[in-house]
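For this view, one protein chain was removed and the others were kept in their places.
Per-chain numbering from 1; labels A and B assigned in written order.
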Amino acid sequence: MTALLDILIGGVFHAAVLFLVAAGLQLVFGVQKIVNLACGSFYALGAYFGITAVSWCLAHGMPPGLFLPVLVVAGLAIGLIGPFIEALLLTVYHRDEAFQLLLTFALVLMFQDILRFFWGADPQQLGDLVMTYGRVKMGAVQVPTYNLLVIVASIAIAVGLGAFLKKTRYGRILRATAENREMSLALGVNVRWMYASVFTLGTILGTVGGALVVPTAAASLDMPVELVVEAFAVVVIGGLGSMRGAMVGALIVGLMRAAAISWYSELEMLAIYLVVIVVLIARPGGLFGKPLE
Amino acid sequence: MSALLEAHELRKRYGDFTALDGVTLSIAEGELVSIVGPNGAGKTTLVNLLTGLLPPTSGTVRFKGEDIAGIGPVNLAKRGMARAFQLVHIFPSMTVAETIAVAVVSQSDKAMRFFTPVRKDSAVNMRVREVAAIFGLERKLQTESRLLSQGEKKLLDIASAFALSPEVILLDEPTSGVSSGDKHGLMRNVVDAARKAGVKSIILVEHDMDLVAEYSTRIVAIQSGRVLADRAPAEFFADPEIVAAIVGKRVRRLAQGAA
Partner (left out) sequence: MRAAPAILSIVALVALAALPSLLTQYQITLVLPALAYAIALLGFNLLFGYTGLLSFGHALFVSIGAYGTAVLTSKLGLKSFEAILLLCAVASVAVAIPIALLSVRYVKIFFGILTLAFGMLFHSFLFKFYNITGGDTGIRVLRPTLLGRAYEDLDKTAFLVGPFYYYCVVLLAILGFVMWRLVHSPFGLHLVATRENRRKSEYLGVRVRFFRLIAFAVSAFYCAVGGAILAVNTGQADPELAYWTHSGELVFMTVLGGFANFFGPVVGAFSFIFLKSELMGLTQYWRFWLGAILVILVVLFPRGLAGLFAQLWARLHRSTPT
């Protein structure tokens, strides 16, 4: 029973963070039909920058309890590189999708060294800072409060995003542009600005996700590349372009990973890839997406 | 004359919506049958069923006596029916010659060859030149398809369908996008080419009633998923009710004599 609860909490925590990255991917794909292989790099960027920000604040006398807001702000701040990256991607919007994949792959390569340049090759972490918020007893397990806070935050963001997309004017225009770009243009929507802002939103979701994960995991140079595969698993399982899919996909991948680590660690990623393949074959559109071809 | 294409009580339902409600028609050798009717009447569905693209909910469709329900475009081509579309489809970076060659080769015994050069095959080249000449494209053989004018692209589309040496060819609004002065010229070319090429029957989907009147041997009018009329042009245009239903209240022109 203990083991199961451990897996559950661990899996849901991982899912909460994965959801943020996947949601970013979905938004960008939904509106611009771009698949961003560099999403993992943004995630890592948020992680590293988060560590730097918190370390700096602590060194300047900030009380440790404030580290969570600092992480969030750090994630938000570094996510503002979004518009600049988007300007680069602008050049390949109208071309074959292969070029988009290649361009974002090029970004992965570049970010790999950018991260190394600023933060070095060794993994970085925040030590025991996560314990500042203490633990909570849930049944037979002790769960760091921080993890629960992140899960709650992620749910809040999910709900917020959902409301944002459905109820606000921006959200409606976003969904309209996703459905039919030409029509939106004809109706006077500033599609350029829409693309830039959506991409930035997607980037921010990724960087905040990375920032939020660092108290519990180290930031390392392996992060960008490893995360891409997981994020894609989420998006494929859930269905490209679907927010609900991002949530369900994230839960499935998060829980599977937690289960695999506990029970049969050799199977860890193998299991996830198998699920991706099975889903892509049985339901090419993912669980909630639209079928293709 | 034997019936080449036969449809019997074709029905197509999408959930609650009935697109086609019991259509029966047959097309024999030597005929040019026009399918007419207002938009939404079910013409496209009928055509998709006749060409094996969609399986019917009920009813049968037979080509040369064999069931072709839902066999798909590749099998359709192999059995001897070709289809040219209203919206022009081309291979953008392939030349006119290469485009026609695709059709010529796919129907020959050379389709599954992996090592013999196709550019140097004189039999293929001759046939490609032949088909291109019928449609006036012989001077554009080495031009990339995306560099052709809209009209030329249309011609190429039809030409490549012809290059399949089909027994029946279905032309989906072949003159749409072609200037009115050229419409008759194109139809004339196509009908002559078909005769020369050994095409046995033509099915035409057209909105231009002048062309329909002049070239059809028979006109089939579809309305609300059913056959409204299936007659020779003279009888068709002689019936004011039918004409009104298809052409609208304003009677534009009545054909004088059959093609």
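Operating definition for what follows: contacts are C-beta pairs under 8 Å (C-beta built on N, C-alpha and C of every residue); 3 or more make two chains touch, one makes a residue touch a chain.
Fair warning: this is a prediction, and the values are worked out from it, not measured in the lab.
S.K.: Of A:A3, A:L66, A:A106 or A:A140, which sits in contact with the chain we cannot see?
M.R.: Looking across A:A3, A:L66, A:A106 or A:A140, the contact with the absent chain belongs to A:A106.
S.K.: Using the document's definition of touch, tell me which of A:T91, A:Q142 or A:N180 contacts the absent chain.
M.R.: Hidden-chain contact among the options goes to A:T91.
S.K.: Which listed residue (B:A3, B:A28, B:V102 or B:V191) would be found touching the missing chain in the intact complex?
M.R.: Answering carefully, the residue with contact to the hidden chain is B:V102.
S.K.: Over the whole complex, note the residues of chain A touching the chain we left out.
M.R.: The missing chain touches chain A at positions 35, 88, 91-92, 95, 97-99, 101-103, 105-114, 116-117, 225, 228-229, 232-233, 236, 240, 266-270, 273-274, 276-277, 280-281, 284, 292-293.
S.K.: Going by the touch rule given at the top, which residues of chain B touch the chain that is not shown?
M.R.: Touch set of chain B with respect to the missing chain: 72-74, 76-78, 82-83, 89-94, 98-99, 101-103, 105-107, 110-119, 157, 160-161, 163-164.
We adopt the following convention: only the chains that are shown with their structure count from here on.
S.K.: Express in whole angstrom the distance between the two chain centres, defined as the mean CA positions of chain A and chain B.
M.R.: That pair's centroid distance is 51 Å.
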